[in-house]
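The other protein chains are all here in position, but one chain of the complex has been omitted.
Chains: A, B and C, in written order; residue numbering restarts at 1 for each.
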Amino acid sequence: MTTSAPNQQPAPTTQGDAPVINVGVLGARGRMGTEVVKAVNDADDLELVAMVDEGDWLFGLADAGTQVVVDFTRPDVVMDNIRFCIDNNIHCVVGTTGFDESRLATIAEWLAPKPEVGVIIAPNFGIGALLLMKFAQEAARFFPSVEVIELHHPNKVDAPSGTAVRTARLIAEARRAAGMPPAPDATSEGLAGARGADVDGVPVHAVRLAGLVAHQEVLMGTSGETLTLRHDSYDRASFMPGVLLAVREIGGRPGLTVGIEHLLGL
Amino acid sequence: MTTSAPNQQPAPTTQGDAPVINVGVLGARGRMGTEVVKAVNDADDLELVAMVDEGDWLFGLADAGTQVVVDFTRPDVVMDNIRFCIDNNIHCVVGTTGFDESRLATIAEWLAPKPEVGVIIAPNFGIGALLLMKFAQEAARFFPSVEVIELHHPNKVDAPSGTAVRTARLIAEARRAAGMPPAPDATSEGLAGARGADVDGVPVHAVRLAGLVAHQEVLMGTSGETLTLRHDSYDRASFMPGVLLAVREIGGRPGLTVGIEHLLGL
Amino acid sequence: MTTSAPNQQPAPTTQGDAPVINVGVLGARGRMGTEVVKAVNDADDLELVAMVDEGDWLFGLADAGTQVVVDFTRPDVVMDNIRFCIDNNIHCVVGTTGFDESRLATIAEWLAPKPEVGVIIAPNFGIGALLLMKFAQEAARFFPSVEVIELHHPNKVDAPSGTAVRTARLIAEARRAAGMPPAPDATSEGLAGARGADVDGVPVHAVRLAGLVAHQEVLMGTSGETLTLRHDSYDRASFMPGVLLAVREIGGRPGLTVGIEHLLGL
Partner (left out) sequence: MTTSAPNQQPAPTTQGDAPVINVGVLGARGRMGTEVVKAVNDADDLELVAMVDEGDWLFGLADAGTQVVVDFTRPDVVMDNIRFCIDNNIHCVVGTTGFDESRLATIAEWLAPKPEVGVIIAPNFGIGALLLMKFAQEAARFFPSVEVIELHHPNKVDAPSGTAVRTARLIAEARRAAGMPPAPDATSEGLAGARGADVDGVPVHAVRLAGLVAHQEVLMGTSGETLTLRHDSYDRASFMPGVLLAVREIGGRPGLTVGIEHLLGL
């Protein structure tokens, strides 16, 4: 019933000239939480002041002088966590899933009387994946042809991946905005499935292969040239640069932010 | 009504120590024939002695001292060409399509009284594509997972490509021979087509993209590692090393040979 | 001594609602010029009104009602061509090489009294290559590691390619602007050359392989993930979309523009 607080000092410390940010981790013993703890410990400008998991009191967060909380818990507890943080003037970086419009509206209401507090809800902390989506959208109108290939380990239950579907939709939107016709395709015979799933006019192919982790390619083609954007994610550590970016930037970004793409300054 | 015979000398010439092979090209003005003419002209150990196309007499081939004919003509004339060559003791390297069991049996009959003459019928002269198929077969039993991705220009009418289907079948056969179970795949939800076409248990994905020519990848995976075999064909010139290999080897390979994979000495 | 003017109508025609642009090609019989002629002929909104090459009069361009000239000639004649076009109120899209600061200054002077005329000087019309450079610059600050691999046919005399050097320099600049330290690299033993050429701190590797055309990859890495941007150029046709883009946009872009990246609207 106690908070694991590896560092009890309540006020932000400083290191050299840069102020250190006091970070608390919610869901600290989970798969993602464990990675966050490690990443915060490895960062010179961040101080891990509280690790909280199931059965621990949230009050420890406040007592430990936490300035930013990182939450990788569960949909059924995350709203309580966020409420607590807002009430205690603690910024929240949330990687837990399960947010719909109604939940986001509730959080916005909670934030209204607290103009200095920030909450970032991010479905994907992979900076590489977000950059890939952005570049694919920008390049879309220069290439008549575009297809998406995503490749994952064989334990994945959905095909194509949510990220691939989202990438295809964003590309399709960019093509429509540019008034582009459908991609050329003379296929008139063949086997069902060969040309992939049709996501808003963009073919999406899903490969499932032992050994792989999470990978995605966008292939674009025009006369005599192709452009390929590929993202490879090798382990959960790949989300940490995005988490740390959010931790560092949230102080300057009060209110509700959905998606860390807004923090990339692109 | 005359044969274009750029070089009339009837007997094989020699160059340094290596004997030069006298080559005739049938279908010399076609797309592939033009490439063959160029490739033979560029090879020091081959002499182009006859170029024959529609309307030319076949007799010119014999008069010019042709030792090996390369035939890229049409299914309706190729059998007559082969008959003529066998009768005149000229070896045949045939890239023309349309051979079935019955045609092959006929050729074998014609060859029976001519034990010194060779005929090579090759559906694919791309050495890279043949090596890829062979390696994929050999590697198959070490990798629980395998998928094929082929990528072509958007004017192709069939999907997947014939080569990809053949590659997948050969892999499936190797897996059966090794007693392997189906590849692991937990996919339980998703969009139709995302997991590709099922060719004998091997998923095959077909990408159609402006700018591309003809490309194929075989991806194989096991615990913690993957092996990828990729073949890129950039233009028709890619078939020429296979054609020249056949021209050079046919003298030592009498009788009927189907597929140049047998000449690769693997 | 005459201009090849396949279409003598001097005024812009219209097709449906969109006005057609009258295009003249300078260096029309050269390697690139031939491709431009083909591309313009294939475009519904462009009309090829003049083809000029060595020994032809430039006056034919004006007589034919040319609105935009595409110049793929030689450094020793290109300045005269540009001067003629500016004097005759014809926009210039120039792919000829050999422009230095002094030449650009001269052109700017010529353009001063002609505020409605545009000249675009482009060292590279490959839209894919330009997008790759731009994306690499934007992504640079998120990835501690970055390397460039360029792959070309073995007849290329310089290594690395000019495009790869330029790409590496732009990335290095973006890294400096973001205050990034050198990329991590523990290499302490090995063979000379293994780690590539050092271009402003970015390793650049050059592959020379029979069969290849022109290809470039930028690889970027951070904890647990990598982002790869790849551009494949398969033939000279790959420059045509960039040339046509310039032809279409130059009417709305008077004055001197260097590099079509400014036309991409990114």
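Assume a contact is a pair of C-beta atoms (placed from the backbone, for glycine too) under 8 Å apart; a residue touches a chain by one contact, two chains touch by 3 or more.
Remember, it's a predicted structure, so these values are computed and weren't measured experimentally.
Chemist: Tell me which residue among C:44, C:76, C:101 or C:189 touches the hidden chain in the full complex.
Modeler: Looking across C:44, C:76, C:101 or C:189, the contact with the absent chain belongs to C:189.
Chemist: Taking the entire complex into account, which one of B:93, B:165 or B:229 touches the absent chain?
Modeler: Result: among the candidates, B:229 touches the missing chain.
Chemist: Considering the complete complex, identify which of C:74, C:103 or C:156 is in touch with the unshown chain.
Modeler: C:156
Chemist: Mind listing the chain B residues that contact the chain we can't see here?
Modeler: Output for chain B: 39, 126-129, 131-132, 135, 138-139, 142, 220, 222-241, 264, 266.
Chemist: Residues of chain C in contact with the chain that isn't shown?
Modeler: 143-147, 149, 151, 154-160, 165, 183-199, 203-212, 219-226
Chemist: Extract the touching residues of chain A with respect to the undisplayed chain.
Modeler: Per the touch rule, chain A residues meeting the hidden chain are 211-213, 232, 234, 238.
The rule is simple: only the chains that are shown with their structure count from here on.
Chemist: Using CA atoms only, can you tell me which chain is the most central one in this structure?
Modeler: C
Chemist: Quick one: how far do you have to rotate chain B to sit on chain C, C-alpha fit, nearest 5 degrees?
Modeler: Resulting rotation angle: about 180 degrees.
Chemist: Give the label of the chain whose average Cα location is farthest from that of chain A.
Modeler: Between chain A and the rest, the longest centre separation is with B.
Chemist: So the centre of each chain is just the mean of its C-alpha atoms; given that, what is the distance between chain B and chain C in Å?
Modeler: Their C-alpha centroids are separated by 38 Å.
Chemist: What positions in chain B touch 2 or more of the other chains?
Modeler: Correct list: 211-212.
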